[in-house]
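As you look at this complex, bear in mind that one protein chain is not there, while each of the others sits in place.
And now, chain A:
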Amino acid sequence: MPDERSVPDERAVPDASTVPDELLARARAAHTAAPPLGDPAYDRYCAALAGQLLAHWPQITAANATDVEEAGRAGMPPTLVDRIRLTDAHRDGMVALAERTRRELATVTDVEVPVSGAARAVHRVPRPLGLVMMVYEARPTVTVDGALLPVAVGNAVLLRGGKETAATNAALQRALHDALTDAGLPPGLVTVLDDPHRRLLRALLKRPDQVDVLIPRGSPALVDYCRTSAIPLIASGGGANHLYVHHSADLGLAARVTLDSKLPEPAGCTSVETVLVDRAVAAPYVEALAQELKEADATLTVRTEPGTTIPVSPGLRAEPLAPHDLGREFLGPVVALVAVDGVAEALEHVRAHGSGHTEGVLADDADVVEAFRRRVDAAMVVVNGSLRLHDGPTLGLGSEIAIATGRLHVRGPVTLASLVTYGYVTDAAGALRG
């Protein structure tokens, strides 16, 4: 007798290929029917989204409670259950993001390109990327991120979240569709995929002809899997980030920067993992670190090479450095400490072990700063400051949907301006080439 367990594998379903076709056709039709980028409908959408999230909140939280309950029943550990749970703080964050995005819409606009050729005037005009697919795990706030930023600049989106949040995402989709309808936009611009068997994900990743851009947000394994698709990808490769402390640096500042770059979000992608310190100032730098930890009543584990002197101090724990610690993300309040002989060795270490995400230098020597600025190839180089400054809103670059470390189209904060491509318009006023 057929039961749920006997549902055949995805690749054995006879009509597996037709489902993505219908879904893609619907999303593309919505994209075609949508007004051009910059239309007042997108401003209305951001406002309506904030309102509909509030109006739907009782239903969203009720749906979320069933997801949380189901996760608990399925034996998922508390860390995962916490990631699924939506609170009023998440609601406020999502509403604030909608309001901020609305204010930032004006930044995505035509730019006149100075020319001196046959054309009288050339404008660089932002165009939507097209159909954007987001693939993410657990956290349901990403559903709103994905329905908000890309759609506000005229893209259609497919949102493939984890099946653990299926009920929450379905409730969110109702709020999102009501917001689109309020704004006069086609509801098909946002499609929340119901894909418990990963069948759609596999099929859609094979459709570079229809899906224009892929934005994975999740574990390294998920991002790596998405990389196997031929669809262009906007993704963060994770942050194996360094801070280089030159002997000219203010060591008190260096200690404060180290702690601010690690402790508030120890598993964040902009957190520092390895401190490279000039050998001559290694001991006073560690003293400064111990002092700051004591004042902050905080704890940090420092993994060091043999022979490094670590003062006995509350909050400062020493462990031996293992070879595999270089270039890793500790995902906790731990840093590796490596002594170097000057900026050249520091640059070489960053080249060998960095992931091109966020790299920092602490120095008063202008030549050292200049060398770091020019020679470190990362999405962000921070001079004399916290690595955690690498954040769109914090820097004033705008709201971000991810931090990209790819080579093309966008690096660093993926803001509204990065969720579009562009075309040119020339007002030729009758000019011929001849």
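One rule holds for everything that comes next: a residue touches a chain if its C-beta (ideal position, glycine included) is under 8 Å from a C-beta of that chain, and two chains touch if they have at least 3 such contacts; residues count from 1.
Rule of thumb we're sticking to: contacts and distances are computed from a predicted model.
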item: Complex member absent from the view - protein name from UniProt, among "ATP-binding cassette domain-containing protein", "PTS galactitol transporter subunit IIC", "Acyl carrier protein" or "Putative hemin transport system permease protein HrtB"; value: "Acyl carrier protein"
item: Contacting the left-out chain in the complete assembly, out of A:S219, A:T309, A:T394 or A:T421; value: A:S219
item: Chain not shown: contacting residue from A:P36, A:G93, A:P196 or A:P264; value: A:P196
item: Given A:L129, A:A240, A:L316 or A:A379, the one touching the chain that is not displayed; value: A:A240
item: Footprint left on chain A by the chain that the document does not show; value: 6, 8-12, 74-77, 79-80, 83, 137-138, 162-163, 196-198, 201, 218-225, 228, 238, 240, 322, 324, 327-331, 353
